[in-house]
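With one protein chain removed, the remaining protein chains of the complex are shown where they sit.
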Amino acid sequence: MLNYIIKRFLGMIPVLFGVSIVSFAVISLAPGRFSSLDQAMNPKVSAQYQMRLNRAFNLDKPVHVRYFLWLKDLARLDLGRSFVDNRPVAAKILERVPVTVGINALSLLVVFLVAIPVGIRAATKEGGAFDTATAVFSFVMLSVPAFWLALLLMQLFCIHLGWLPISGLHSLDFDYFPPVRRFLDVAWHLILPVFVSSVAGLAVISRYMRSSILEALQQPYIYTALAKGLPQRTVLYKHALRNALLPIVTLAGLSIPGLLGGSVIFESIFALPGLGQLFFQAVMARDIPLIMAEVVLGALLTVAGNLIADISYACVDPRIRYK
Amino acid sequence: MKDNPYLFWGLAIILMLSATALFAPLISPFDPSSIDSQGLLMAPCARHPLGTDGLGRDLLSRMIYGARISLSVGIIAVGISILLGLILGSCAGFYGRIADALIMRFADIMLCFPTFFLILAVIAVVEPSIYNIMIVIGLTSWMGPARLIRGEILSLKEREFIQAERALGASDARIIIRHLVPNAVGPVLVNATLGIAGAILLESSLSFLGLGVQPPVPSWGNILIESKSTLGIAWWITVFPGLAILITILGFNFIAEGLKKIIG
Amino acid sequence: MSPLLEVKGLKVDFHLENRIVHAVEGVDLQVRRNETVVLAGESGSGKTITTLALTRILPAPARIVAGQVLLEGRDMLALEEKKLYSIRGGVIAYIFQEPASFLNPVLTIGEQIVEAVIWHQRLGRQEAQDQGRELLRQVRIAEADRVFNSFPHQLSGGMNQRAFIAMALACKPSLLIADEPTTSLDVTIEAEILKLLTELKEKVGFSLLFITHNLAIARKISQRIYVMYRGRVVENGLTEDIFKDPKHFHTRELIAAYHKIGKL
Partner (left out) sequence: MILEAVDISKKFPVEKGMFGPASARTVALDRVNFRLMEFTTLGIVGESGSGKTTLARVLLGLIPADSGTIRFNDAFISDFRKDVQIIFQNPYNSLDPKMRIKDALYEPLIIHSVCPRREMRGKASELLRIVGLDDAAMERYPSQFSGGQRQRICIARALACGPKLLVLDEPISSLDLTIQAKLLDLFVELKEKFRLTYIFISHNLSVIRHIADTVLVMKHGRVVEHAAAHDLFERPAAEYTRQLLEAAR
């Protein structure tokens, strides 16, 4: 098991190296030109923007030198300064990490706590009303654009019924609330965002769980379990479920890029102060250092997610743990 | 066809949509950018079956032209990603360990980036035009098809009927055309259909954020920008474009489901 | 005295999507105490389905449509599902063909033996584990402790099959059904497993219903043979009579093939 983990860590290094190269390549498209939007608005501003770009990326030097300089700064966590308010990019990102990671973790939790039992029930009552209902729900939810769903739910619950807050992380007079009330207030604000961000995951994981269980129930070792006289419940929950859960574990790790991508939309719509909203603002303001930092961070979180998925899969599946 | 409802309804939706997009100028009641001065934010009525937007433009016409954008972005973006996937995937699958290791490591690296982050980053540095979006979506979604095609080739290469063909003296080209392609086309087609649905979703999300197709060119995504400000007032601006996106993606998902049944 | 097991007019149908397949069309057979009976037949003859029907562990599409399965006089087919739990593994136990795929890959050998012992004999976990290790020693596994804590993928085919036999005998069944237990094993290991089975049968004392398409094995280990063909028992009798004077055309075909390439 240990050498499996070491191999995975070693395997990560070339990937991270590749990530830094691709990130740098993407961003190096920028300094040479600036978008037509700025030029139309005010030539003086764009000249100033160009000069700042040169300084931020020492454009005079050849590409590979620029890359190593950037990499050196990256390693020292000196991600440069934001064009918008000149604050260090690292600080701006750090203060927003808890919100995004929190919401994504919550929605992952919701997805797994709900989708797995739903998948199991749909599998055990295959073809029944519950099974078809979840099938239709999943199919439609996979086709619904997440931002549109958010708009519809905001219209219904926030405006029409007024049950839920329309945006933000907490109410106006949040600072005067006692701790418990603060917690409830944040929770109240997060109901809609977490639901919307977990809908796609619910649809995918519940269908995946259902087919994974159905497949496990057809495996030969199920006959052995039945032949030993074990009751249906034990055969399902001990023998079939444990095998069916194996692929689900990796899905958790692999869904991180999707969640991060989605947070750009949710945090903009619900005005939540997270990495996604910051990224959106940076893109609108062409804040190159901040964009670069977020792209690399996004990749790092994804690589970490894949690593966690790999290791947790090895823990769960003895065939990998004991090669 | 009848015993495969998914495929039937999926094709019906997409064909109707393609017709709408193709004959947009003929069937659209108004020019998408013509302004009806008395009809600002009009609810659906005889003149404007789907109502008008804040500038008095007919929503139905804008959505009909929007269909063009969504379909063309979806199809061309996926065309690029499938093409790239085909080239890189077959190289990895066919030409042995080094090519395989390099291409697959490159795919792993690209897969590390949340696609939406990568696309937004590129759009931040390149003008957000419909062509750039197609290319960017295409360049950031080739990894799935590449892995699929590589997997198909590797699994087929081991199959005995390919070995038998080689023993018969068939050339590589003949084996690829006569055996690899017919067996791999099914899964690739399913992947492409799902890819189009994904690309349309991406384009509309980008346009909704103002980073996709730039107004005044109508796309379902950028029509919805206005819905944020007219939430409580004009329900039709939120409902109809979103519904169009939903039905389109549903159509492609139906086709994918139907194809899966056929290839078994 | 009455036989341990008597099957009368057993019929099993498979309800597939668009058609019904009659897998077993009226089978009658008997197994007396401490007797070894072979159920011989080629693929598709319904021999496996017949044995699975005895304790109703049939795959989903299969339905028992007629017949009786009398175990010490009680009809298994009429019993309520709960009552069958004590029969399965307690009175009738099974060994299957591919030990690696019929053992749960994510549970240790020990755990899979212990769960049967605890369930049937209501023993404490520690006591059950001791009994489990003893069972492994009984099937002549040298490093019983190592195997007890190993997973199926860590053991060879022969070792897995020995562990499987230990598991099947955990609750002292009176009838052991072995469905081609050695077909997937190498010739040398096959001989060891067959020797082990016959020795255990003498020492522990149980009836053996052995399913095979290999007549050489049938001749070596059984007193009586039932020959199945297309869902029916077409011939049955003492082993030597069947080999010396086969009556049904299919039995003759089998014996002819046996003499040509079935035995050395």
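Some notes on this structure:
Each chain gets a letter, A, B and C, in the order it is written, and its residues are counted from 1.
The definition used in the following text is that a residue touches a chain if its C-beta (ideal position, glycine included) is under 8 Å from a C-beta of that chain, and two chains touch if they have at least 3 such contacts.
Computed from a predicted structure; not experimentally measured.
Contact with the chain that does not appear here is found for just one residue of B:43, B:164 or B:233, B:164.
Residue C:215 is the one among C:38, C:215 or C:228 that touches the chain not shown.
The chain not displayed touches chain B at residues 97, 101, 159-161, 163-170, 174, 178-179, 182-183.
In the full complex, chain C touches the omitted chain through residues 42-43, 186-188, 190-191, 213-216, 250, 253-254, 256-258, 260-264.
As a working rule, only the chains that are shown with their structure count from here on.
Inter-chain contacts peak for the pair A-B, counting C-beta pairs in contact. Centres computed as Cα averages put chain A at a distance of 22 Å from chain B. For the pair chain A and chain C, the distance between mean C-alpha positions equals 51 Å. Note: centroid distance chain B to chain C, computed from Cα atoms, is 54 Å. By the touch criterion stated above, chain C contacts chain A in their complex at residues 52, 55, 57, 59, 81-82, 84-90, 93-94, 96, 98, 101-108, 112, 115-116, 119-120, 151, 153-154, 164, 167. If you check the complex, the residues on chain A that touch chain C are 218-221, 223-232, 234, 238-239, 242-243, 246, 316-319, 322.
Across the complex, chain B is touched by residues 14-15, 18-19, 21-23, 26-27, 29-30, 35-37, 139-140, 142-148, 151-152, 154-155, 159-160, 256-258, 260-262, 264-265, 268-269, 279-280, 282-284, 286, 288, 291-292, 294-295, 298-299, 302-303, 306 of chain A.
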